[in-house]
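For reference, the structure I am asking about is given below.
Our next item is chain A:
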Amino acid sequence: MIGLAHYLIFASLLFGIGMFGVLSKRNAIAVLMSVELMLNAVNINFVAIEKFVTPGTGLGHTIALFVIVVAAAEVAVGLALIISIYRHKKSVNLNDFNLLKW
Partner candidate 1 sequence: MNHMPILSLTLFIPVIGAIIIMALPKDQEKAIKYISALSTFISLALSLLVFITYDRSTGGMQFIESIPWIKDLGVSYALGVDGISMPLLLLTNLIGFSAVYASWNIRERVKEFFTLLLILITGVMGTFVATDLFIFFMFYEVVVIPIYLLVIMWGSTKRVTKEYAGMKLTIYLLIGSAFLLVGLIALFVTAQGMLGYPTMDITKLAGVDFPVGFQIFVYALMAFGFGTLLSMFPFHAWSPDGYAGAPTAVSMIHAGVLKKIGGYGLIRIGLFILPAGAKFIAPIIAVLAIGNVVYAAFICLSQKDLKYIVGYSSVSHMGYVLIGIAALNVISINGAVMMMFAHGVMAALFFSMIGNLYEKSHTRNVNDFGGLAHQMPRLAVGFMLAGLASLGLPGTVNFIGEFTIFVGAFSVFKVVAIIAITGIILTAVYILRTMADLLYGPRKEQWDHLQDLKGPEMIPLIVLGTAILVGGIFPSLVMDPISSGVSGLLAQIGTIQMGGIF
Partner candidate 2 sequence: MILQNILQNAWLIPFLPFLTFALIGLFMHRWPKLSAALSIAMIAVSFVLSVMVALVVFGNAEGVVYETATRWLSMPGLRVDMGLLIDPLTAVMLLVVTLVALLVQIYSLGYMHGDPGLASYYAYQSIFAGSMLGLVVANNFGQIFVFWELVGLCSYLLIGFWFGRNSAKEAAKKAFITNRVGDFGFLLGILFLQVIFGTLNFSELAAAIPAYANSGILIGISILLFFGPVGKSAQFPLHVWLPDAMEGPTPVSALIHAATMVAAGVYLIARAMFIFNTSAPTMTLIATIGGFTALFAASIALVQNDIKRILAYSTLSQLGYMVMAMGIGAMTAGMFHLMTHAFFKSLLFLGAGSVIHALHDEQDIWKMGNLSKKMPVTTWTFVIGALALSGIPPLSGFWSKDEILLGAFAGGHIGLYILGTLVAFMTAFYMFRLIFVAFFGKNTAGEHAHESPAVMTVPLIILAVISVLAGFVGSPLMNNAFAHYVTFAGAVHHEANLTVMAVSAVIALAGIYLAYLVYQKQVIDHAALKIRFRGLYNLLYHKYYIDECYAWLIKHFIDGSAKILEWFDLYVINGAVNAIAAVTGRSGYALRYTENGQVQSYALYMFAGIVVLLVSALCAVFSALA
């Protein structure tokens, strides 16, 4: 029987993979995708906890839907930024983007 623990472990793994991607990938697109992975891990948590802990309230579903909307908006803005940086620098490698350096 698949219980809450399985969902949580799965979500943690997904979150860990996403976090690894965010920290290690040099390609801005890949980083953005990794962020999506992390968001999805959170969504799984929300839905799973709704199901097992507070069934019938709909709270987890609602928040998950919110997160999906926000993620979509974020991807839109993020891609727009990346494109504009690409136009400027001809690169999507994050190592080239250290404008905030000291």
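Simple rule for what comes next: a residue touches a chain if its C-beta (ideal position, glycine included) is under 8 Å from a C-beta of that chain, and two chains touch if they have at least 3 such contacts; residues count from 1.
On the choice of candidates, all candidates are chains of the complex that A comes from, given by their letters.
What you see is a predicted model; the values in this text were computed from it and never measured.
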Using the definition of touch given at the top, pick which of 1 or 2 touches chain A in this complex.
-> 2
Which residues of chain A touch candidate 2 in the complex?
-> 19, 22-24, 31, 94-95, 97-102
